[in-house]
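I have placed the structure first, in the form of structure tokens, so that the comments after it can refer back to it.
In this view, the complex is presented without one of its protein chains, the others remaining in place.
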Amino acid sequence: MKPATGVVRTAFTLSMLLFCAWMLVDSFSLSRTAALIPLAVISGSLGLLALQFLLDLIASRKEAALNGTDQDPHDPDLATGAQPDRRIMFFRAVFWVSLLAFVVWGLGLVAGSALFSLAFLRGHTRESWAYCIVYALGLALTLSLLFFVLLNVPPYAGAVFHCQ
Amino acid sequence: MDSAVLTAAYEGFAMVFSWPYIVYPLAGTLLAMIFSASPGLNSSSLMALAIPLTYPWEPLPVVLIFGAFLGGATFMGSITAILFNIPGKASNSVTLLDGYPLTQQGKAKTAIGAAAAASALGSTIGIIMLIVLIPFMREAAIALGPPEYLMLAIWGLTTLAALCGNSMIKGLAAAGLGLQLAFIGYDPRTAEPRFAAGIDYLGDGLSLVPVLLGLFALAEVIDLIVSKRITLSGKRTASELHGSVSEGIRSVFSHFFLFLRSSAIGTVIGAIPGIGSSVAGFIAYGHASQTARDNANFGHGDIRGVIAPEAANDAKDGGALIPTLALGIPGGSGTAIFLGVMMLHGLVPGREMLTGNLSLVFALLWSLFLSNWLTSLLGLSLVSPMARLSTIRTGRILPLILVLAAVGAIQYRGMVADLLCAVVFGVLGFLMKRYGWPRIPLVIAFTLAPLFEYNLHLTLQLQELGRIEFLSRPVVLILLALTGLNLALPPFLGRLRAIRSVSR
Partner (left out) sequence: MGWILLTVILLGQGLSSGVTASDSVCTELQGERIRWIVPSRAGGGYDRYSRLIQPFLEQRLKANIVIDNRPEAGGIVGAMAIRDAGPDARTLGVINASGLLAAAATRQVQVPDPSRDFTVLAKVVSNRMFVFTGRDSGFENIHDLVEHSTRNPVIAGIRDVGSASFLALPITASLIDLDFVTVTGYVGNTNRVLALIRGEIDLIIQNFDSVRPYVDSGELLPLLDVTGTGAGAAGPVTMLGGPSGLAAKTAMKNQRPVQEAVRKAAALSAIVSAGRLVVAPGKLPQPLGDCLQAQLMSMLTSEEFLNAASKAGLTIDAADAESALSNLEASRESLAEFNRLVQKQIEQVRK
């Protein structure tokens, strides 16, 4: 079963709260000079996040009591009836963005960008192979012209080619 | 004004607008435009590349072409910020906050028109302020110190309250998070690594560009995929797009007082050496939203959110030349290279240059002026084809946006880890947007944090040692008053309006 929006919302606030708490703990290992300003700011943030967490919890409970479920009634997904689809799409989007980072890290800016655009257009947008290949080659050519010919600035070459 | 200054202004004008010297600012502007339109590259890279090529040149052509490099690079990066949420460089990052939402509403032309006009006019205001200050430039350059810088940061931070959206708690917590993220990295005094979790990449802290690319560009890409939006603007053909360039230009004149204030903010902040190029834009943006009667639309496509940062951004070039010309102290990385080039050609900034070589100083200013206007005019000619990009199917434009974001993230510092950082912030940005956490306070706080922290430390130390008296400095008092007004005036006016509407 997928978690309801109210729970995810509260979990998101909690994750920020935990990040702040970690920073607070970490700042105790610093010298007085280095910790002075961060401590003041983190304490304030922690207070605000704790308050927001409490508000989120109360809201989730209220929503659950009203609807018999802990769905957020203001969730735009409910109106469109597209919630499960949106969740899948979110993970799909994160996959594509991460894939870009991975491919560019491995193959460099020019080759990585071309390969990624080919994969995205074919895998996500379902374009024809011909379109995907022309797009990818065009992108590679444009980036090569830009970096090697016009600007003479070396683009990131990629971990695989071990030129960085 | 001194007649010597007027004579020098005329001589400088004659130098620039004469054959063959006019070629230098024109060529410099074109090159600067090409460089600055590529995410991750900026005029500093161009200037650095040009240094060895200009070794054998005479001083005048060098001053003219480098003046054009300085001025020609500022506006172009705004176009990608407006169209794709991807800033050409850090200083254009503020423009995307309202520029991109305008594109989503099909008003890219209006946003670019306003950006171009505010940019060209803002640079002119910056140059005029610089000329006015020429007789007392040295005094102006050293008038501000850590207490004033600190107050500027505090003033900027107080504008956050107006940008918190529906939830003040979420807005302030996001701002706190922005400050905290800026604390990651070496402590500016003790050099202790803070909050780096043993990761080398975090040792020197997070950089603004990958954070912004993530929070806005990649978050938007995720949102576009999730929401299955058909095109960036929601329109399928160019004829469906609203707005026009002329509407954008007119909007600058209908908000002329805001434009003037933003230009003044840009000039003053430009004169402060070593603070990030985006600070001027963010402070101007915060100021615009706080002083607006109806600021609910900021961050959702308010044209004032484009005008204010663009004006400040270009006016700061004039400001940055104040310490450069008066003391030889560069205001930013561009002026640092420019300074090195001037010295290479035997031009020593300072008192002597401002008296003995004033016509050359004016030649530089005219070149700067010309390149700023030329960039805006040429940029405007690209508006229609560029705006059409917002009608291309998202599935087809997304790879291009993602690649541009990757180029911007990696080429900025040459670190591939910056792309990974952008991805992390992309997910964070999407979740913040989804669950109603405003991202703008986070970004503004992140940008202003170093200015705040460094100068708070310095001010405390200097006050303790008796070297400064914080509350006896006139500029500090003015900024304190402005900060007080910033905080007190909006609720007061809101209350007043509420009472009036009730009494009606």
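When the chains are written out, they are named A and B in that same order, and each has its own residue count from 1.
One rule holds in what follows: contacts are C-beta pairs under 8 Å (C-beta built on N, C-alpha and C of every residue); 3 or more make two chains touch, one makes a residue touch a chain.
Because the structure is predicted, anything quoted here is derived from the model rather than measured.
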item	value
Contact with the hidden chain (one of B:131, B:329, B:383 or B:397)	B:329
Option touching the unshown chain, where B:244, B:394 or B:461 are the choices	B:461
From B:229, B:388 or B:413, residue that would touch the chain that is not displayed	B:413
Chain not shown: contacting residue from B:12, B:101 or B:146	B:146
Contact set of subunit A toward the excluded chain (per top definition)	31-34, 149-154, 162-164
Interface with the undisplayed chain - residues on subunit B	20, 23-24, 27, 31, 44-45, 47-53, 55-57, 61, 141-142, 145-146, 186-193, 200, 203-204, 273-274, 323, 327-330, 333, 336-340, 343-344, 348-352, 413-414, 454, 457-458, 461-462, 465, 467-468
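Going forward, only the chains that are shown with their structure count from here on.
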item	value
For subunit A paired with subunit B, centre-to-centre distance based on mean C-alpha positions, whole Å	25
Subunit B contact footprint on subunit A (complex, rising order)	8-9, 12-13, 16, 19-20, 23, 26-27, 30-31, 33-34, 37-38, 41-42, 44-45, 48-49, 51-52, 55, 86, 89-90, 92-94, 96-98, 100-101, 104-105, 109, 112-113, 116-117, 120-121, 124-125, 127, 135, 139, 143, 146, 150-153, 155-156, 159, 164
Subunit A-touching residues of subunit B, taken from the complex the two chains share	34-35, 38, 41, 45, 49, 167, 169-170, 172-173, 176-177, 179-180, 183, 187, 189-190, 192, 194-195, 197, 218, 221-223, 225-226, 228, 393, 395-396, 398-400, 402-403, 406-407, 410-411, 414, 416, 419-420, 422-423, 426-427, 430-431, 435, 453, 456-457
